[in-house]
Each structure stands twice: as structure tokens, then as C-alpha cells.
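With one protein chain removed, the remaining protein chains of the complex are shown where they sit.
Moving on, here comes chain A:
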Amino acid sequence: MDLHKADKSPAAKTDARKGARALRVGGVSVRYDVRAVVLTLLMGLVALAVAVLLVLVGGGDFPMSPGDVFQTLLGNGAMAQEFIVLDVRLPRVLTALLVGAALGLSGAVFQSVSRNPLGSPDMLGFSQGAMVGALLMIVVFRGNTWTIAAGALVGCLITGVLVYLLAWKRGVHGYRLVLVGIAASAMLTAVLQYLLTKANLADATEAMVWLTGSLDGRGWEQVWPMAAACVVLVPLILRHGRSLRMMEMGDDAAFALGVPVERVRVALIVLAVLLMGAATAAAGPIIFVSLSAPQVARRLTRAPGPNLVASALMGSALLIVADWAAQSAFGERQLPVGVVTGVVGGCYLLWLLVTERKAGRL
């Protein structure tokens, strides 16, 4: 790599252009936007703060002071307290953070690749693919937690491959991807309904719980696979972030700048589908996070480009706040988080449509 001659001073040098600043230390140089960086950090902090709050206070009825929680975390708690903190609250919060980040990131990738805010994975049928996969496992094969998760992941992947192949015609373009995805989503929903009518009552109940998407009862067996998926997939996706930013100017412009457009697109679609599949396997289909997180992140940071990191952190923040609301706002009967994100996402979508219309873009 052609490293640029270092500045003499190790201190960061900045230029004064509005918004964009440059940071150069040694041979490393990056360009960043102050507002975007500050707001991205803020989203991360909000997610973290709510997560800490949920661990300390919790959403359930178990009486426990924050001091007790600290003691328990340090290993001085009673058995029941240890169970509540280490096996209930902590994994639930971690699952929310990881799943939220995965949904936000895969949403940002798909919206950027399809150049359409509606091109999020839950619109393109990937969620529905995961649901069908999981439901087959529940209804037909009577699977356990693991095989249901695997079914969701495989269903998501197969849908991803099919949608890509059907949308391919000398490369994949935004509108075709969205249209094929919506068609796939409709067909898979039909399959879903059919499977539900075939199920007996117990299976159908189990299926319905899974289908709403919930963080309730998520343990370490959800956290570890999800964490592993994030550790592998997130850096791989971020590595393509710069290429993706070039591709927002159109395939020709990106190609002229030396981006191997179709190769990057296939790689990103595969990675984002895997991430989406892993998230759905861990928490069920949680709708609207992957649609709204990138849009909210973009509006807050006001930065062009796919805003991958901001979208991931926004996803975490959205999901953990939704989980907090689901746990605490409705008293005794906790709501599955999928219901909250569904309501919030629906309102958000309406707001988006109204503002876009006012701005004359729709």
C-alpha cells in the first residue's frame, strides 16, 4: 500500500472545511464528518445506557436493587439473584444489542444496494423466508430451539439466493430487486399461512410466539452464536463500506472509479443475508428495525452514503429501547418486542412518507 509521508508532528492535523475534517496520524489518514461522528457515538451511548439500565433495574417483578445487581455481577449474589442477572437479564440485553446491530446493518446494506428505502430485508422476503424455514421445523419436523434457528437461517439464505437469481439480468438493479423481493415475500407469506392451517393447536401457538419476534427468555445459547456471527460478518461488511459508498453514484460511476461493482454487490448481499438470518434465528422476525434504523441514522447524521456504523448502532438503540418499552410500559403482561417495533415502525413509515411527500420526493 502506498503510504503517505507522515506529518512531522504526531498530533492530528485537521482542515477547516465545513463538516468534513481530516485526521492524519503517521501514514494513516481518514476523512470524517464531525456531526456524523458525534451522533454515531451518541447512538452507541444511548444503546449502552439503556442496556445498563435494563440490567440494573430489569423489567420483571423480581425485587432487586441496583446495588444487589452490582454485587451479583461481582460474584457475591445469592443463587436466585445470580440466575436473574446472569442468565436472564444479561443475555437478553446482549441479544437485543447484537440483533439490533445486525438488523440495522443488513438494512443499511440492502437499502443502499437497492437504492430504495423500501429495499430492507423484511420487505424483500428474507424475513418471510426465515419464518417459513422456522415454521417448517416447528410444524413438520417438531424441531428444538437449535433446529428452529437453523431452519430460519437456511430459509433466509435460500430466499436470498432465489431473489438474487430472479432479479439478475446483466447485473442486479434496484427496482428489479425490490419488485422480485416483494413478490417473494408475498408468496412466502402464503406458504406461512398454509403451514399454520396445517398445524395442531400446540404447534400453532409455539409458531405464533416465534413469529412475533421476542427477546423474552433469550439465553446464552442465543448470545454466543449471534456474537460469533457479528464478529465474522460485521468487519467483512464494513470493509466493503467504501465501495458501497461509491456505488451510490450509480454502477457506471463506481466502476469507472475502480470498484468491481457486481462482485462487491454479491459479497454484500450474501453477508447481509447471513447477518439477517442469524438475527432472525436468535430472536425471531423483528420487523421494521432494518427498515427504520438506516433511515433514522441517515436523517440524524445528515451524512450521505450508507452510514453503516451509524445504522448498526441505531439498530441496537432502537431495539433495546423497544424492548424496554415492551417490558415496562404494559405492566404485568409484557409485550413481545416485535409488537413494539411493528407499531413504532408503522408510525415511522407513515412519517417518512409524509415528509418525503412534503419535500417533493414522492
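Convention: a contact is a pair of C-beta atoms (placed from the backbone, for glycine too) under 8 Å apart; a residue touches a chain by one contact, two chains touch by 3 or more; residues count from 1.
FYI, contacts and distances are computed from a predicted model.
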Among "Inner-membrane translocator", "ABC transporter", "Succinate dehydrogenase flavoprotein subunit" or "Na+/H+ antiporter subunit C", the UniProt name of the subunit that does not appear here: "ABC transporter"
Touching residue (missing chain; options A:31, A:142 or A:357): A:31
Contacting the left-out chain in the complete assembly, out of A:41, A:140, A:165 or A:257: A:257
Chain not shown: contacting residue from A:135, A:246, A:314 or A:340: A:246
Touch list for chain A against the chain that is not drawn: 1-4, 15, 17-20, 22, 24, 27-31, 115, 170, 239, 242, 245-246, 248-250, 252-253, 255-260, 298, 302-305
